[in-house]
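Removed: one protein chain of the complex. Kept in place: all other protein chains.
This part shows chain A:
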Amino acid sequence: MESGGGDRFEMVIGLEVHAQLLTHSKMYCGCAARYADAAPNSHVCAVCAGLPGALPVMNRAAVEFCILTGLALGAEIPGFCKLDRKNYVYPDLPKGYQISQYDLPLCIGGALEFASEGAPKRAGITRVHIEEDTGRLVHRAGAPGDEVSLVDLNRSGVPLMEIVGEPDLRSPAEAADYLVALRQTLRYVGASTGNMEEGAFRCDANVSVRERGAPLGAKVEVKNMNSFRAVERALRFEEERQRAVLAEGGSIAQETRGWVEASGVTVSQRTKEQAHDYRYFPEPDLPPLTISAEMVAEIRDRLPELPGARRDRFASRYGLDAKEIETLTAEREVADVFEAVVGPDGTAEAARRAANWIVNDVMGLQRARGLPPEQLPINAAQLRDLLDAVAAGELSARAAKEVLPRIADGELPRAAAGRLNLLALDDEEVVRSAVTDALAASPSAVADFRAGKKAAMGRLIGETMKRTGGRAKPEQVRMLLEEALTES
């Protein structure tokens, strides 16, 4: 056990997350910020190429997304903030500096509340600030001495938000749960896609293992973790490594280590300089920002109901169980569909039915069709129509499940059911004849029923339903069966 009681050592983790903001244009210029399928260097101008004399101008939406995120995390938004230059030389950074925020960030403090291993947790947030992304390097092999790197500046200047967490996490599993909850919050407020595989959500970890109660040990920074699973694996490896060193009486070197996914280890990435000297200074090309109380209030009005509050409300308003709530609220869009189907005056029964349909059938179809987690294959109006048709007895539940894919393709429930010959049988004569056949075919069930075994009715209903292809209304079947059994 990594963090079990009675253990001599304790792990301390703080996470730094970089999230790309969902703006249309870049942080300091009007180039398109979406670079996924763009030809190299097709979204680049004088500003994001770092040409001399180019003047950056801040993107209002990026500033607002950062503040929105800060508010979602309960941060304080100071009335004044500025941008700073962080200087270092690397070919993916055309200006030779990154415009970031040093001592006066947009958001200070706050906390993320989340659940880990069934228990509520709260991890402090140090700060949230805006900065810009770098370009992308592609390494191309060549003869020794002839290797080159290719530079694509499409990502240069894409708005980033850095969310620095306090060293409040105590295990790799807790770190992973924190990340999932943070990502969910960013997706709820619409600030970022949070897509880790695409690099829109990146995590570096500061890790140390110490003897319980001792001051913090040397901090190891772990980088290069490209999925939630990689974060958890890398932290587990790092925990074991540091424990082993300490258990042998050794000491941990303060360093940066990179996670190597293929071999499942972290390796030292010691750079030539012992400590970076970024020579931060205030960015002269960008005037500072004064954030008024009115602006903060206006942005606060845009905050949606956050995941935790929504889960609590789903529990008290609809009485759903925790697992169902977790699934329904994982994505804001899915929770929205659920609520639109239930409607403002929906009963607990209607809520239970809608939840059941979404979690099992609709999400099953979503998975089968390979849709992204926020995109259900049918919308609220379509699902409501379908459930209404079931409630009205026009469609059996089984038939409704069958027409679901057709509805996802745009057909109306009744039309699809009619075309597939799934509409409930309205013709009493047809049902009556199925009842007669069923009785003739099931003498033992008839005998059982007459002998007082009421449970035999279920078998007779089943036999009759089978003879109507599941299209008869069960209530009508029961009525006609009872009628037939008392008559004869």
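Here, a residue touches a chain if its C-beta (ideal position, glycine included) is under 8 Å from a C-beta of that chain, and two chains touch if they have at least 3 such contacts; residues count from 1.
As a convention for this text, contacts and distances are computed from a predicted model.
A chain of the complex is left out here; the name its UniProt entry carries, from "Lipid II isoglutaminyl synthase (glutamine-hydrolyzing) subunit GatD", "NADH-quinone oxidoreductase subunit F", "Aspartyl/glutamyl-tRNA(Asn/Gln) amidotransferase subunit C" or "Energy-coupling factor transport system permease protein", is "Aspartyl/glutamyl-tRNA(Asn/Gln) amidotransferase subunit C". Here the missing chain is touched by one residue of A:H43, A:R233 or A:R414, and it is A:H43. Shown as candidates are A:V207, A:L235 or A:L289; the residue that touches the absent chain is A:L289. For the options A:K95, A:K121, A:R183 or A:R202, the residue in contact with the chain missing from this view is A:R202. In the full complex, the hidden chain is touched by chain A at residues 16-18, 23-25, 29-33, 39-46, 49, 57-63, 82, 86-91, 93, 98, 131-134, 137-140, 142, 147-153, 160, 162, 199, 202-204, 223-226, 258, 269, 271-273, 276-277, 279, 281-284, 286-290.
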